[in-house]
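All protein chains of the complex are present and in place, except for one that has been dropped.
For chain A:
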Amino acid sequence: MSATTAETPRLRPTRALILRGLLLAGLLILALLPLLNRLPPDHALHASDFIVSVSGKWMCYAMLALAIDLAWGYAGILSLGHGAFFALGGYAIGMHLMRLIGPRGVYGHPVLPDFMVFLGWTELPWYWWGFQFFPFALLMALAVPGLLAGLLGWLAFRSRITGVYLSIITQAMTYALMLAFFRNDMGFGGNNGFTDFKELLGMKLNTAGARAALFYAALLSLSGAVLLCRHLTRSKLGRVLVAVRDAESRVRFLGYSTVSVKLSVFVLSAMLAGLGGALYVPLVGIINPGEFSPGNSIEAVIWVAVGGRGTLVGALLGAFSVNAVKTWLTSFAPDLWLFALGGLFVAVTLFLPRGLIGLMRKGEER
């Protein structure tokens, strides 16, 4: 890492300390949640099953937010289709979970998942091969989103498609995938998707132990993703990304291949989103084509905008805070949520262009 970071105080030291403190406190609370869940229900510090399961989900969303922030906040690539990468990662692990059900399905077929038997299929399609192995499924959860992003990015960046056109293309991508996954003959369970999972890595799902293990897997992955993004954004590559975001042609003029710079960050971002989805599906126990819905991707972009794009803490803060509000609001007025989300987006755009994190940096030399 270059020593120039010492010369670039982006935050006043006290504020940086406060942020770091908040991050550590958040991490500590999350790390303790499954333990607090074991306390007797009448204990003051008892964490309910609901809190644990909902925070597990939010951690997966935070990975998605991080992925979007890396592409949008740093490199200026506004993807409105990142939910598709998340869903593809989820489907990859879902396929593994389906194969692990084995003969315990309703139809008792030794290999074929129930929905295939129901459709009258007699053989496993070739693209389901290998998914009985966890490492293969995990690899696919990263590789499929990565390859798709690579292909899309290569086509778009090479023809210098940027800004709103790129956003529209990514939005169209997730919509097209949603329609495709809704079809029964695609072999992904149609509109029901996958559910009724039994076990993962030898653990029976739906036990307290499995839930805690999945929770810690999400926490570890999220921490790893934060460290990876931190390393990247503080490297010279991170500065090149910011330069591409602000003046792409100038960067090209300096001799950088902006296509390969953007492509590499877009692929990495899609893989992070895929990992988020892969952690999400065992936690929630279901995946269906609704995860591809364009609204999901837009909502995830709003998390990042609310938290503050271009800062990693902002993405995390946005994912947790917006989802906390959503959980709270939908518990008594689910119909209000979309209006609240829209209002939030407008308010942030107008009054807090740099998100909640911008509040902390107010008054600083820009």
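By definition in this document, a residue touches a chain if its C-beta (ideal position, glycine included) is under 8 Å from a C-beta of that chain, and two chains touch if they have at least 3 such contacts; residues count from 1.
Everything that follows uses one rule, which is that contacts and distances are computed from a predicted model.
Visitor: Unshown chain, UniProt name, "Urea ABC transporter ATP-binding protein UrtD", "Cytochrome (Ubi)quinol oxidase subunit III", "Dyp-type peroxidase family" or "Ferredoxin"?
Guide: UniProt lists the chain that is not shown as "Urea ABC transporter ATP-binding protein UrtD".
Visitor: Per the definition of touch given earlier, which of A:137, A:243, A:270 or A:341 contacts the omitted chain?
Guide: That would be A:243, which touches the missing chain.
Visitor: Check each of A:207, A:260, A:330 or A:349 against the chain that is not shown and name the one that touches it.
Guide: Result: among the candidates, A:260 touches the missing chain.
Visitor: Suppose we count only contacts with the excluded chain; which residues of chain A make the list?
Guide: Residues 1-4, 7-9, 232, 235-237, 239-240, 242-243, 245-247, 250-251, 253-257, 260-261, 264-265, 365-366 of chain A touch the chain absent from view.
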